[in-house]
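On to chain A.
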Amino acid sequence: MTTLTDTATPLLTDPAPEGGAAGAASRPLVEVENLNVWFSDAHGRRSHVVHDVSVQIHAGECVAIIGESGSGKSVTARTLIGLTGPNSHVRADTATALGRDIQTLRDTDWRSIRGKDIGFILQDALVSLDPLRTVGAEIGESLRLHGVRDRAERAARVEQLLAEVGVPEPHLVAGQRPDQLSGGLRQRALIASAIANHPSLVVADEPTTALDVTVQAQVLDLLAQRKADGTAILLISHDFSVVGRLADRVLVMQGGWIVESGTAAEVLENPQHPYTRQLLDAVPSGHTKGEYLTEEGRARAAARATTAGTSQRTAPAGVGNPAEPKDEASQVPAVLSARGLTKSYRGPDGRDRTVVRDVSFDVHAGRTLGIVGESGSGKSTTASMALGFIAPDAGTVLLDGAPWSELSLAGRRSRRREVTVVYQDPLSSFDPRWSGERILTDALDAGTAPGVFASSRARRAHRQEQSERAAQLARLVGLTPEHLAKHPLRLSGGQRQRLSIARALAPEPKVVVLDEAVSALDVSVQAQVLDLLTELQETLGTTYLFISHDLGVIHHMSDEILVMKDGVAVEHGDADRVFEQPEHHYTQALLGSLQALSTTVR
Partner candidate 1 sequence: MTAQPQSQPRIPADAGTTGGVPAAPHPAGPVQSATWRRVPVTVWIAGVFAGLLLLAAFAPGVLATHDPRAITLGSPLAAPSWEHWFGTDQSGRDLYSRIVHGTTQSLLIGLGSAAVGVGLAVVFGSWAALGGRWADAVIGRAIEVLFAFPILLLAMVFIAVYGPSVQTLILAVGLGIAPGYARMVRAQVMSVRRSGYVQAAQALGHHPGRVLAQHILPNALRPLLAVLTLGIGQSIVWASGLAFLGFGVAPPSPEWGALLEAGRPYIIEAWWLEIIPGLAVLATALTATVLGKFVESTLEGER
Partner candidate 2 sequence: MNTPPSPNAPENRPVSAWQTATTTASSRARRRPGALTAGIALAVGSALVLSACSSGTAGPQEQAALTGSATEPVQGGVLEYGHLQEPNCIFGGWIQENFTARQVLDNLVSATEDGSVVPWIATDWEVSEDQLVWTLTLRDDVHFTDGTPLDAEAVAYNFDYWMDGGNGTAAAHLGGFYDHSEVVDADTVEIHLSAPFAPFLSTLSQSYFGLQSPTALQTRTVEENCTEPIGSGPFTVKDWKRGEYIEFERNEDYDWAPENARHQGPAYLEGIRWNIVPDGTSRYGSLLAGEMDAIGEVPAVNIAEARQRYDFTQYITPGRPVVINLNTERGIFTDQAVRQALSHATDREANIESAFLGTVPFEPSGYLSQSTPGYDADAAQQYPFDLEKANELLDGAGWTGRAEDGTRIKDGQRLQVKIVYGLNTIVTPDGNTAIQNFQEQARAAGFDIELRPLTPSENFSGAYSTPDSYDGSVGYWTSPHAGILNINYRPSTEEAPNGANTTFLDNEEVFTTIQQALQAPTDAEVTATFSEAQYQLSELAPAIGLYTQTNTLAVSDRVSGLWLEPAQGGPIFHDAHFTSEEARDSSQGFSAANAENEG
């Protein structure tokens, strides 16, 4: 615990007190013994989603539940505010919150507790606040529901609350909708609405997920402040850095069970359960650079090393040190070069807004260029220009030294296969009617399918051949033929992203653009996919343009890094150099936030 708070940056205005007020509290605010939750579906089938969970939370203490999706952590949290949902069955030996037995509370009782004694914070205020109403109305509603009837008084309290959570110009913000506010401001507003009546317990379910790293730090600060003021916090998260920053005690959940628990320091620094260890290992960062994140990745690399000499296609790569051959990369010619890219859009107010300004970079063969930036920094627009989807207003993109962005649509089409892309959400990038195999054969087909007039035999032969190649590709990304036969909807998130990568590799591209390709994945799955990417680069010499908001991922993956802010490349250089000696003050601030968050687990 102490190690965590010690790493606090200047951004942290008020570090959490040592050990919190936990020890002082005589009776826990929340006491749950052997909580079990089932859901039944429309056909009466029951599924047991929470198994014998026990948790105690004292005033001024933050207890975190950490786990991946489907671990039952959110269900546990919601049960504590009586919102487990319809068709749920809850049973526990003891379940009290604020001294009341939550198993016997009726909805009317709950209503007087929720929002008053227990506050609830969800992730991303863009969807967790009613998007049609002003944040003032939302915060005011919390007050109205708990007795503040007078309109004027409410308005005053709303402004006061907004000021409390650090919102500048609260009277203006109160009149704006979530979509009109920046991510940080609206998340603050969400928190304001949850703590409006100064509840003694706040349940925060992924309160910082989907926020930019600087904003994350600010939000966690805010929660730490509440904690310091004596509020108990139940924090639900998948993110170790977040948990490490705030929690006094940590529960690790997997598949509905608590697999490990203890103080934050114990669990994060000295994990006992293999699952916890696996999770911690999977977090990418500068420290993991050039290493595999998963057991499996390491094993595969080792296996490969023994047969390295026999491989025809792989680039000569050191097993535990894949980055080694890249050192002389500056001599390697640039596959994709951007020069002075500029793009602006006409805003709804009729004014042009420049989203990318004068961005230049080179992506070298067999290497990875990482573009990092917060939302709105123009990194995705830059990716789109690199892909040739949108034409730059100024500047040019060269592919293999030849004009690319200046080509005609048809001209570019014939070379599209040389630059492929992997998206953040693979599912939406698959035609919903197609199986995995169809998706891959279609990608293999790009530009090479026999014409309409080809004989049916020729086409059959072609199809046969493509089918085999699809299977090969699938093996390459760790998918089986069974996976290929399935509809992507029935694949797991990691499998989908593997399929997406296979598709990107199918036309044997010169560059693969990865646009937030692992951002939506659970940490262990993310680790697998990152390992796959590393392995592919190692074996096939693939070139990546890697775009992400996640500094850890970027550092882990990239050889070179481009830092973008407000459409401008503020810093550009070798990855380690940028991370270790940031030149631009924005990069410094960014890394500062990261350090505030990142654990020193290793």
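One rule holds for everything that comes next: contacts are C-beta pairs under 8 Å (C-beta built on N, C-alpha and C of every residue); 3 or more make two chains touch, one makes a residue touch a chain; residues count from 1.
Regarding selection, all candidates are chains of the complex that A comes from, given by their letters.
Computed from a predicted structure; not experimentally measured.
K.L.:
Taking the stated C-beta criterion, I'd like to know which one of 1 or 2 contacts chain A in the complex.
P.N.:
1
K.L.:
Which residues of chain A touch candidate 1 in the complex?
P.N.:
Those residues of chain A that touch candidate 1 are 39, 41-43, 45, 47, 49, 51-52, 54, 68-70, 72, 74-75, 78, 83-88, 122-123, 127, 205-206, 209-210, 238, 251, 254-261, 272-273, 275, 387, 389, 412-417, 419-421, 423-425, 428-433, 442-443, 446-447, 487, 489-495, 503, 507, 519-522, 525.
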